[in-house]
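So that we are looking at the same thing, I have put the structure below in C-alpha cells.
One protein chain is absent from this view; the other protein chains keep their places.
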C-alpha cells in the first residue's frame, strides 16, 4: 500500500467517526476530508461542520442526498419486491452504495488517494462500502480503522477521545444500549439484549413506530398512485420520492407498522440478530405487489419472484454496482412499464391491508372472463379439457411405464 | 372415450354435487359411487350418506382424512415456506391432490372406469384434480360436468334439482353471495362483489377470524416446537399435525390473524380476486422461517428461497404428483434435518410477531462470534480485508478497463 | 367462432399447403391469401406464385425475410447461448414467431379475419405459430386444418389432391422418407426410421453437411469479429447477419460440422426423435462463448448460464412474443455491450475448436494478475487467506455444532 496523502472519511459527526478522523491524522499523517450526508437519518447534519472544523479539517462536504437516495436506490429496489431471507427490507444495505459513490466522487474531486469509513470488521457494511468504492474507483485505497487499530473496547475509545480532546457529547437521558443505523428507509438495532435470540426486546428500544397496542383504534385509509412501478402520489397528491417516503414513515409509524425482529445471515459468514423499523417500506412492498397483481403478466410476475431472492442477496452483499445487479434491474425495469394505477390500503395497528387496486390503462383483470356468472362466451370452458390433457400427457406416459413394471 | 360403467364422484353432500350425481346417472346411465372426505372443512360429512342413499347410490365412501392431509400434504409444503405470488398460502391447491389420490384409489378398489368432480371449467381445481388423477391412474376417464352440460346458470340448476327431486336445503339466514372452499388450512371466498378488485369486502364475509379491530386487546403468546421442520408441540404439549392446525386456527382466528385479499393468476390464464382466511398457516409460515433463521445454513436457506416460487407454482398448478415437485421436496427435506427448536410468538390483532427462537441441538447463532463486545479472538477482523479484496477483484479489473477507454 | 371471410395462409408452395389452400376455399367458402417467405430454406419461393394463382388465389405475398430473420431473431437468441435440453439449437423454433408476425401483419393489411398454417396437431409448431399470432392480434381466428379435417393419411391427401386437380410434383429421384424443415439456421429431420431411437440414421439422410469422414483432411481456420455480442465480420470482412450465416453454413457444412441426433421433449407432452444440421449455429455458439469468456464479467456470465435454460424453453415453447422472454432479453442484451472482439476457430471434421480470442477494448483477461510468474504485486496472495476463512465460516460453525452432538 502506497503512502496516503489525503483521505475522504464518511463522517457522521458522532464520537466514533470523530475518533477516526483524529486517528487518521495521527496514524497516517495525512489530510482528512470529511463527508457527511443527510439520507433521512433524522438528525441534523450541519453540526458535523463545526466538529470537523474543531479537529482542523479543511475540506468539509455536507450534502442532502435524500432525493437521490429515494429515487435512484430505494425506488428501483422496490420495483424488484426485494426482501432478504423472507424478512429483511434491506434498509441499511441500500444506503451504502450511495455513500460509497459520493466518497469516491469526492475523492476524485479533491484528489484524495484513499477513503475511510467507520464500519467494523465483522459486519456487512464494510463490504458494501468497499465493493462500491472499488467498483467505481478501482485503485482507491481503503482505510478501515476498525480492522487496523487496537481500540477494540469502549474504554479504549473513550480514553483515546479524552486524550485527544474529542468532545464526548452526553446526550440527555440514558444512552441506548443498541447499535443503531437510520436512513429514510429504516432504523435498525443490533447488540445489547438482542444478542440472545430468545430474548424479546423491551418496548423502549423502538423509536420510529408506536407499538401496535398504542396505535389508534381507528384505521387509516390511504391511496398510492403508481407510474411505471414507482409511487408518484399519496392520496392523489403528487410528491417527490423522498417526500413520499417521509410521509409514509410518519403515517406508518403512527399506525404501528413496520417493526421486524429477525436473525439474518451476514455475508461475512455469521448469523446476527437485528430489529428494524421500516414503516414506509413495509407499506410500499405490500402496495407494489398489489398494483402488480392487476397489471403484470403472470409469467413476468413469476420470473420476478424467482429472480428476487438473488437480487436481494446482491443488494445485501454489497454488489449494487455490479453487472449482474444491473442485468437483473434491466429485466425488472422492462416489466414495470405497465405497472400503473392506484392501490388503496387500510392501515391498522401494525396491519397493512390491501382493500382495492385499479388501473384504467393497464389492468389485466378481465371481469367478463373471470366471472362466476354467465360470461357470454368470453371463455370457452371446453378449452380446459385439452389444456389439462396435454399438461397431463407426460405424467400419464410415465405412469403407464411404472404400471408395466 | 369408451363407455362408462361406474364413476367415483367427489361428493360434498351439497346441492351442486348432488345434481352432478343425478346427472351422471341420467346422462351416462352409469353407476355412481360417492366419496366424501373430512379434510377439516368444518362441516359434518356423515349427512352426505343419507343424501347419497336417497339418490340410490349404493357404494358410499366417507372418510376422515384430516391427519393425512396435515401430515403428508400441508406439513411438507410448509417446509418449503411456500407462498404463491408473494401472498397466497395455497390452501385450496394443497387439498386437491389428496382428493384426487383417494378418488383413483377408490376407483381401482371398486373397479370404476371414471372419476368425476364438481369443479368448473374456468378454475384451477379442475386442473389439480385431473392432473393428480392422471398421474396416479393414467387411463382413468374424467367427467367434468361443468365443462359438458348446459346447466350454466343458477336458475337452470335449480330447475334441474326440482325436476329430479333433489333436496335444496334452505340454510338458516341469508345465503352467502360468495363461492367458498374450506379445509384445515383455509377458507376461501370468490365471486360476488370481489369481482371488482377495487371493492373492499364487507366484514360479514369473513367466517374464521374476527376482525383485528375485534380481537382481544391483550396479546397471546405461544411456543411452537419443531422437529425436522415440522411442528410437533404447541406450548410444550405434543400434538398430531391436524390437532396443531386446528388449535392454531382457533388461536389465530381469535386474534384476527390470517386474512388475505388478493388478485392471483390462475393456471388457466386469467386473473381472479380471492379472499382467504388462513390463521394456522399464517402463524406456521412465520414461525417456520424463524426456526430456520437460527438452524439453517445461509446458502441452504438461500437455495430454498430461490426454489420456493417454483415449488409454490407447481403446487398451485396441480403438479403435486410430479417428478419435479418430488425432486424439490427431496432437496427441501434434506435441509430440514437440522430444523429443530422452539419459536416463541406474540399474536396480537392480526400481527404474528416472532419474539424468540432457540435450538439447543442445532442453533448456528454463535454469540461469541456475532457479539459487538470483545469476542476474544473468535473472529479475526483482518480476514475481512482479504475477503473483500478478492470479492472486489473482478469489479476492479472491469473498472480499470472502462477507465482506459 | 364467427364466420370466416378471408384467411391468410402460410404457404410453402408444396403439396400439403396447396391442399390446405384448396380445402380452406371449399370448407370455409372464404377467400384465401397466401404468404410465402424466404427464410433461407434453400428453395426458390417465386414458384409459389404460379401455383397459388393456379388455385385462384388473388392476393399473394412472397417475401425475402432472411435478413430480418437473422438480425432480429437468430442473433438475439445466440446472445443468450440458447440450447434446449443441452443439445438442440432451436432452429425450427426461432423461425415460427417471424412467420406468425408476418401472417398477422398481412391479415391486418388485407383485412382478413383468420390465419391458417400447415402444422400438425402433435407438434410444437402449431403452438409457436398460434401463440405468436394471438400475442400480436388477440382476436385473430386460427384455422389449423390438420386438427380439423379427416385427411389423416398420405392416401387420403393424395386422393384429395387428385380430386381437386392439385399438381403433385414428382421430384426427381427418391422421395425423402423424413419430414423436413429448413431455414437459415438449420434443416431438421423427423419420422421414418428415426421413430426408433435406437436406430442410427443412414448417411444419405443428411443434406447440408458432409460426414466428418468425408470432410477435408486439412483444417480450416476462420476469424469472427463480434460487436455487442453479434458477429459483424468473417475473416475481417464485414457482412450482414444473413450473409454471415449463409457463409458459415457453407464452411461448416463442408467441414462436417453441426449434425445432431437427439430425443427431445415437446411442449405438447411427448418425446420425439429429431436429427438436425446446424453448421453456422454450431460455430456461432462456440465462438460466442469464447468471446464472452474474455469480455464478460464472471457473475454476469453465470447469471446468463442460469437463465439460459429458461430462455431456451420459452423459445422452444413458442413464447417469443411474451413479456417474460423480453425481460430476459433485456437482461441479456444489457450484458452484451462489452462483448466485442475477435475469435479464431479451427474447423476440422466435425470439430469446432477455439484457438484464440482477443479484445482490445474489453478484455478482462489480465495477464499481469493471472501469471504463474512473479506478478510484481498485482495480486496479494495473502488476501486469499481471509477470503477462504470467511467463506468457510458458516461451514465451520455448523461443523462445530455437529461435533458437539
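Odds and ends about this structure:
Letters A, B and C mark the chains as written, and numbering starts fresh at 1 in each.
As a convention for this text, a residue touches a chain if its C-beta (ideal position, glycine included) is under 8 Å from a C-beta of that chain, and two chains touch if they have at least 3 such contacts.
The structure presented is a predicted model; accordingly, all values stated were derived computationally and were not measured.
Considering the full assembly, C:217 is the residue among C:111, C:165, C:204 or C:217 that touches the omitted chain. For the chain missing from the display, the contacting residue among C:245, C:268 or C:287 is C:268, taking the whole complex into account.
Only one of the listed residues, B:26, B:43, B:196 or B:299, touches the absent chain: B:299. Within subunit A, the residues in touch with the undisplayed chain are 297-299, 361-364, 366, 369, 379-380, 382-387, 389-391, 393-395, 397-398, 401, 405. Seen across the whole complex, the unshown chain contacts subunit B at 265, 268-270, 296-297, 299-300, 302-304, 310, 319, 322-324, 326-328, 330-335, 390-394, 397.
For subunit C, the residues touching the absent chain in the complete assembly are 81, 85-87, 120-122, 126-127, 130-131, 134-139, 144, 146-147, 152-153, 179, 190-191, 195-200, 212-213, 217, 219, 259, 261-265, 268-273, 289-290, 293-294, 298, 301-302, 305-306, 309-310, 313, 321-323, 344, 346, 348-351, 353-358, 363-367, 369-372, 374-375, 379, 381-385, 387-388, 391-392, 395-400, 403.
Keep this in mind: only the chains that are shown with their structure count from here on.
Averaging C-alpha coordinates per chain places the centre of subunit A 31 Å away from that of subunit B. For the pair subunit B and subunit C, the distance between mean C-alpha positions equals 40 Å.
Residue positions 297, 299, 390-391, 393-394, 397 of subunit C each touch two or more of the other chains.
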